[in-house]
Structure formats: C-alpha cells, structure tokens
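Shown here: the complex without one of its protein chains, the others still in place.
Now for subunit A:
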Amino acid sequence: MSRRRLQRSVRAPRPPRARGPKFLERPGIWFNQHLQTLIETLGRLRANPLPSIMTVAVIGISLALPAALYVLSENLRAMAGGWDQTAAISLFLDLKVADQQATNLADQLKSWEEIANISLITPDQALAEFRDLGGFEDALDRITENPLPNVLAIYPVPEYASPDHLQALQERLLDLPEADFARMDTLWLQRLQAILDLVQIIALLLGALLGIGVLLIVGNTIRLEILNRRIEIEIMELVGATAAFIRRPFLYTGAWYGLLGGLSAWLLVSLSILVLQGSVSRLASLYHSEFRLSGLGFADTGSMLGASILLGFIGSWLAVNHHLRGAKPI
C-alpha cells in the first residue's frame, strides 16, 4: 500500500481538544445526556422486572401506610366538619312563648355581635322532622297536642366560637325571660378534633419513619446495582467518563424507584377507598348522610409523588456517594 492510500484509510486525529465540546454545544449535550439516561435507566428497570417490581412494591406499601392514615383522618375531619354545621347552642324557649314572639326574639338576637346567624325551629317543623326520622309514628299519632317548644339554633361568629366565649354567650341567653334551657354541643366535637390532630401527627411520624425506610431500601438496591456493575464502571472510568456521568444513571434509577413507588402507593390508597366506598355510603345513608370517602386530592397526590421521588433520589445519592469514589487515582 502506498503511503498516500494509508493516509486516506486511516483518519487523522484532530488536534487535541483540551476541554471537551464547545461552550455553545453544551446545553444541548447536557439535555441529551439527561434524557438518554432517563430512558435508559427505565429500560434497565424493565429489563429486570421481578427485582424492580419487588423494590417498587416495598416502597409503595411503605408510602401507602402513612398516606392511608392521612386520608382517613382527612375524611373524619370532613365528616366532623359536616356536624359542625349543627348549631353551637340550641336555645329552647319556654313552652308559653308563641311562634310570633319567637320570631321577634330571633330578629332581636341577630343584632348581637357574638351571633352570626340564627334559625328558628318551630314546634311544627320539629314534629315533622321527628316523623321523618321514623320509628316514632305510633307515639306521635297518640299525641294530640304538640309538646315541643320553639328552638333557636344559634351560630356564633368564628371569633366567639371558643368554649369560654360560648359559655358566656349561653349565660347571657339564659338570662332572657323567654329562655327555658340551652344545650351546647361543642365539647365532643373538640375531643374529636383533638383525636384527629393526634391521628395526623401519628401519620406524620409514621411517614417520617417509613420515609427513612424508603431511603434505606433505595440506598441498598442502588448499592447492589453499583456492585453488579463494578466492571462497567471501571471501564467507563478508563475511557474518560466523568464522575457525574457515572453517577447519573444510579441517581435516575433511584428517582424512578421513588416515582414508581409513589404511584403504586397512590394506587393502593385509591383501590382501598374504592373497596370501602360502598360500605361507607351504606353506613352514611343509615345516618341520613350523603357522606362519601374522598381519596388523595390533586395537591396531596402531587406532594406525595414529589416526596417519594425525592426520597428515591436522596437514597441513591447516599449510596452513590458512599460506593462510587470517582475516577482513580484518589
């Protein structure tokens, strides 16, 4: 072969580029590399479906537990909120007070600054409500005269809704000549609220603990992955891969685990709600309620997925930092 021919058949090396690609090319390269890694790492998870599914399932169950507890407490709160609409104070008027007098009194009380709204329940209305509830028909049929008094349902303005204020309001109301007695329905609601607060704190604590669990699961999975790919990592270092390039797939894998785990947690919670919905509706209908279980809302789902992705990412970051020491020599 002549020398000329040789020079054509072998490509001449370009003058050495000291620092890789040109400045303007970098954003595109950066984006390309990340997109490629994103797709590649998902492909890798799909290539080994069984271990991937197991890891994702463990993460999903870990996240579903606190999420379900949170959904439960939110639903109870919504239910209690429904009951909140009942009057804070029911003022039972003297039997002698006529309907017209009661109306006048209601109008008069509306001017009190503690009171947001008042509704009058006349004896006829109350009796009709009783009939609707059922079970009392026989007893009611025997009554010739309506034994029920006028009742004022009093809704306080929010600033006066605390127990102390309500107590004072109740005393003022009882001083009225028309008043017979008053009932305050707030204490058990407050207890329920306190219990719900407790449940949410437990959900939060459980979430924190299981979140650490997710970190460890992802960290360990990534650690095994790094050990499995030792040789590949070594060769990539030899041919000039940067530390960031070598780390990236592991970090993305962790984030994928987080995302898929979060999605399966969402699926678990949603399925549970679907299963429970029928029985809850039946129970609620027995209480003349239209109550329906609500699942994880859009914002809640978003923050759960965000948190799970973050957990997966941090878990793999910890593993990567511990097990990949970057290009030798150290």
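Throughout what follows, a residue touches a chain if its C-beta (ideal position, glycine included) is under 8 Å from a C-beta of that chain, and two chains touch if they have at least 3 such contacts; residues count from 1.
Following the convention adopted for this analysis, contacts and distances are computed from a predicted model.
**Student:** Can you tell which of "Signal peptidase I", "Dihydroxyacetone kinase, C-terminal domain", "Cell division ATP-binding protein FtsE" or "Cation/acetate symporter ActP" UniProt lists for the chain that's not drawn?
**Tutor:** The correct option from "Signal peptidase I", "Dihydroxyacetone kinase, C-terminal domain", "Cell division ATP-binding protein FtsE" or "Cation/acetate symporter ActP" is "Cell division ATP-binding protein FtsE", the UniProt name of the unshown chain.
**Student:** Pick from A:Gly43, A:Pro158 or A:Gly240: which residue touches the chain that isn't shown?
**Tutor:** Checking each option in A:Gly43, A:Pro158 or A:Gly240, the one touching the absent chain turns out to be A:Gly240.
**Student:** Which of A:Leu50, A:Ile231, A:Val275 or A:Ala299 sits in contact with the chain that's absent?
**Tutor:** Result: among the candidates, A:Ile231 touches the missing chain.
**Student:** What is the set of subunit A residues that contact the non-displayed chain in the whole complex?
**Tutor:** Given the touch definition above, subunit A has residues 3, 6-7, 9-14, 16, 18-21, 29-30, 32-33, 231-232, 234-243, 245, 326-329 touching the missing chain.
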